[in-house]
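Below you'll find the structure, written out as structure tokens, and then a few comments.
One protein chain omitted, others in place.
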Amino acid sequence: MVSTLLAAKKAKNLSFADLESMLGRDEVWIASLFYGQSTASAEEAAKLGEILDLDSATMEALQAYPTKGSLDPVIPTDPLIYRFYEIMQVYGMPLKDVIQEKFGDGIMSAIDFTLDVDKVEDPAGARVKVTMCGKFLPYKKW
Amino acid sequence: MVSTLLAAKKAKNLSFADLESMLGRDEVWIASLFYGQSTASAEEAAKLGEILDLDSATMEALQAYPTKGSLDPVIPTDPLIYRFYEIMQVYGMPLKDVIQEKFGDGIMSAIDFTLDVDKVEDPAGARVKVTMCGKFLPYKKW
Amino acid sequence: MVSTLLAAKKAKNLSFADLESMLGRDEVWIASLFYGQSTASAEEAAKLGEILDLDSATMEALQAYPTKGSLDPVIPTDPLIYRFYEIMQVYGMPLKDVIQEKFGDGIMSAIDFTLDVDKVEDPAGARVKVTMCGKFLPYKKW
Amino acid sequence: MVSTLLAAKKAKNLSFADLESMLGRDEVWIASLFYGQSTASAEEAAKLGEILDLDSATMEALQAYPTKGSLDPVIPTDPLIYRFYEIMQVYGMPLKDVIQEKFGDGIMSAIDFTLDVDKVEDPAGARVKVTMCGKFLPYKKW
Amino acid sequence: MVSTLLAAKKAKNLSFADLESMLGRDEVWIASLFYGQSTASAEEAAKLGEILDLDSATMEALQAYPTKGSLDPVIPTDPLIYRFYEIMQVYGMPLKDVIQEKFGDGIMSAIDFTLDVDKVEDPAGARVKVTMCGKFLPYKKW
Amino acid sequence: MVSTLLAAKKAKNLSFADLESMLGRDEVWIASLFYGQSTASAEEAAKLGEILDLDSATMEALQAYPTKGSLDPVIPTDPLIYRFYEIMQVYGMPLKDVIQEKFGDGIMSAIDFTLDVDKVEDPAGARVKVTMCGKFLPYKKW
Amino acid sequence: MVSTLLAAKKAKNLSFADLESMLGRDEVWIASLFYGQSTASAEEAAKLGEILDLDSATMEALQAYPTKGSLDPVIPTDPLIYRFYEIMQVYGMPLKDVIQEKFGDGIMSAIDFTLDVDKVEDPAGARVKVTMCGKFLPYKKW
Amino acid sequence: MVSTLLAAKKAKNLSFADLESMLGRDEVWIASLFYGQSTASAEEAAKLGEILDLDSATMEALQAYPTKGSLDPVIPTDPLIYRFYEIMQVYGMPLKDVIQEKFGDGIMSAIDFTLDVDKVEDPAGARVKVTMCGKFLPYKKW
Amino acid sequence: MVSTLLAAKKAKNLSFADLESMLGRDEVWIASLFYGQSTASAEEAAKLGEILDLDSATMEALQAYPTKGSLDPVIPTDPLIYRFYEIMQVYGMPLKDVIQEKFGDGIMSAIDFTLDVDKVEDPAGARVKVTMCGKFLPYKKW
Partner (left out) sequence: MVSTLLAAKKAKNLSFADLESMLGRDEVWIASLFYGQSTASAEEAAKLGEILDLDSATMEALQAYPTKGSLDPVIPTDPLIYRFYEIMQVYGMPLKDVIQEKFGDGIMSAIDFTLDVDKVEDPAGARVKVTMCGKFLPYKKW
């Protein structure tokens, strides 16, 4: 399904940013839907089907609950994705300490969570800004 | 050295946020210095030594170039850190596509890079906001 | 710290069930505190210190935010623990489907979560009943 | 066979809970049968075949003894399933101690075993309740 | 504790077969106790303590419930032990089929289980006979 | 070839025990032949071909020397097979010591080796008896 | 696509060195394009298409942003490629120290990077000269 | 020994480049000697001992044949070293093809091999130049 | 290609030893050519093509430079091949020491290398003699 969706988008010559303004969902979320990591509502599937001329089987598949996890090797080999893994290797423990100093014992949710990408212009060269924002979940005691 | 530094900070009852205002460096960067992932200048080491009553061996160690990588298991077991790994499993390919649509073939640098943590108040519960910002590096052709 | 706590408990000849009634916390949660997987409040640490004659360093350590994950090998070798891993190998996908049929796309939280153990008498031999109860977290769209 | 069965169930618009009331078996067990992890009796296969219009080859396959294990990667990447793996990382040793305090040296059987899922309504949001119940097997000495 | 016990046995110049006749337990089970894989009763610990002049800490340790699993590498490197791993690689699936043809869907228990070693004299050279005998556990349906 | 042979056997409604009495070879060895782990002589292949109506290509394949090893994952996920792996985790070192006390430095051959399965009736439930018998091979010095 | 391109090149009887002089790009870079590790501009794709008689789908594929990483096993088995892995095992830490003595804390970019292969004639036998040249990226502090 | 040597060098305030001019060996080779990856002759060990005030045990250790391999994790976590691993992931197959087009079937020796690091000044920022040069070894036929 | 070649050889009823006398190359080298691990010259490919009635595509493929490495799992499961892996586990370090005592710091080449198999008759049973002979390559200093 991933290749069907990417091919349909390419045929229409649309970027994920274009789809963002058409669907009213963030481009990263839409891309995660294309890669079988998220679930569309019936309305979202219908709208996307109309935009991209999808058949009904594809529209139905968009509404299924996927088995998630899009990376084959345990440690990603693609340099762009690997850098995020490296960031956790280098800054994982520092990040944990700073979050826990601010919030206590718990985690940032990866479910009640948003992820945005922005381009920051800079005289020394454009910068990629990735913003993750997840609900803090404190450990429950019982 | 990691435990020496964390104990000294605890003895002084200082948070990384306190150190941020005293040192003029971001709290995450300072935490990465504590965890042996970054390198202090002579001035930064001296200032930190004064604040935390460090001996000269520790101050010198802060200026060494570390062998980086703070996570023992290949896939982290700590739930807070694991969530960032999971985010890459679920959103890695979508993120790659959106970055490349915006910037072309290349990567976000993890070296010319900053990482910030903020607390976002929200009626449904506070949220953790993690902002990564790295220079875009296009692939060179030759 | 794990062995200090277990030795102190043994010296007092107390079970985790005894500690449950003394501390007002579930025995499994208390055991997770002993194994460095949870965090005590100052009051809980003080009370436990009194019951077990702990020194102040141990009482302080009980209040730290631990780096979690108590199993060394990726796949546990201890037969009692392995069985829970096997349950996920055999019943993981069925469990996922049934939960998602009842709740939609999302997960059971392992943070806002409780875990209880009960003994069920049975003429064919006693049974172990393990009850896990976590908040359902639906995937956020953005 | 997994996809054949899931497609047949979808075509009839039945949930696993519907099948539970029709077959007189728990929905989790039925789902485990769909995923090739359990074995149906001839009667169960016939009844399911009637409900879902299965062909005779599929009905026969339901009665075979499967090679079990439904998770491809050693550590599951799907967030819902991973949480159960994480629970063992965090609570595995505590759970072992509490079970052994109650029962002695031995294990909870994963064979003479049942697994149930319930929805618990709660003002702060519905909760997933997973109940595992297995016979205690004491280690034999010889 | 493993080396303490093995040294004590060596000092007394006793084989596991000698201990079998003194303790009334099988030599393999006694060896598993020495390697921290089994649990002695108070009487067994006392008797063994007397035979081997053990101190009380060691006798108490014999009665603890161990975290089991005595092989460090995932695939054993010692040739004697590796051969048993190889036997499962070569004969695992055939063994599964034959057991299931005789017993139905289920497993041989490794808990309600005995293991014996015998020497079989043979003109072409002595043979090692290893006999495993475990209760058959049929899969429960629910 | 594995599925061809298993299907042919099923079509004739024969168990491995039936084949044992027809072929004059043990049922486990025959099952290992079906799983491509052993080699038939020309006579054995012909006899089996007659019994199961095999074509000549299959009969020839039975006589090839296979690349052995029938388990895909390094640690088997199927519970029946895993138990044998667990037995080595728990009893591997004890077994090594007892064999070496009886035989000296060397191994039990997995090549000059037989493997039998028997059903032992028992009031508390039938037991699986697995007997392995291999030539002892002492380490050669040179 | 890899095999299509290699076959087209073979059919034209061209080496990568020939393509270097025709395309005005280094032979290693062109080979990396053939192996789906780099991205061609529209002009480069058109020129290559003309030289090798490629169809338009292949020419378009050359312009996509690939998921990089051309080695299947984590540690390469091919002896030529393995030697480069071995060089890092043996000279990795020394190389790190020398680079950091010359440049400070940072890395050699693998993105703003060129790679050349030359043949060095030598009376004792020809030598392979591999030259890597990447921009030095100093760690940013923030 | 690694830390002894690095500390002695630091105490004398010498860089590897300084040692290169004093010893008449390349700085990378000297660094590999410090990291226990190479072997000094008696004269080299004596000279280095004089420069760094080493004791005789250290000087002798420098002449031993080491068990090589300085990286702990299979895939290096340090970003500087990882980049060289990534270069092989991305350019390994292209490099293999280009070398074989120039030389035939064989490898670049990692034993009859030199490795140099140079700093290349550049208006856009200094560049790291790593030159590897090894004898080509053609596969022998027999 | 592997199966094509093995089938052609079988159809002609030739052993590798037969091919050795026909081609003037060692049987092991010819087998390595069949398994895609070596490269034939044009003459060798033509001769083999004639002997085995190969088509021209196969003859051309024999002359390509293969990506080497014929074992799928990291640790081989086939008992015959595993024994060579075990020999390195048990005798690897001793072998290293003896070679280095005789030759100094360096390695036995696996490229300028021959491998022969002989049958040694012996009253206690035939023995397999495997002779490896590779050029010694001393580490170069620079």
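Residue numbering begins at 1 within each chain, and the chains themselves are lettered A, B, C, D, E, F, G, H and I in the order written.
Methods note: a residue touches a chain if its C-beta (ideal position, glycine included) is under 8 Å from a C-beta of that chain, and two chains touch if they have at least 3 such contacts.
Only a predicted model underlies this, so the values are computations on that prediction, with no experimental measurement involved.
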*Out of I:22, I:46, I:61 or I:117, which is the one that touches the chain we can't see?*
I:117
*Which residue numbers on subunit F touch the omitted chain?*
25-26, 29, 38-39, 65, 67, 93, 96, 100, 104-107, 109, 111-116, 137-142
*So which bits of subunit E touch the chain we can't see?*
73, 76-79
*Mind pulling the subunit G residues that touch the left-out chain?*
75, 77, 79, 82, 86, 89-90
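Rule of thumb we're sticking to: only the chains that are shown with their structure count from here on.
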*Compare the CA centroid of subunit H with every other chain's and tell me the farthest one.*
D
*Report, in whole Å, the distance between the mean C-alpha point of subunit F and the mean C-alpha point of subunit I.*
30
_Could you work out how far the Cα centre of subunit E sits from that of subunit F, in whole Å?_
22
*Residues of subunit H touching at least two other chains*: 29, 75-79, 86, 89-90, 93, 96, 100, 106-107, 109, 113, 115
*Chains touching one another, given as label pairs in label order*: A-B, A-C, A-D, A-G, A-H, B-C, B-D, B-G, B-H, C-D, C-E, C-F, D-E, D-F, E-F, E-I, F-I, G-H, G-I, H-I
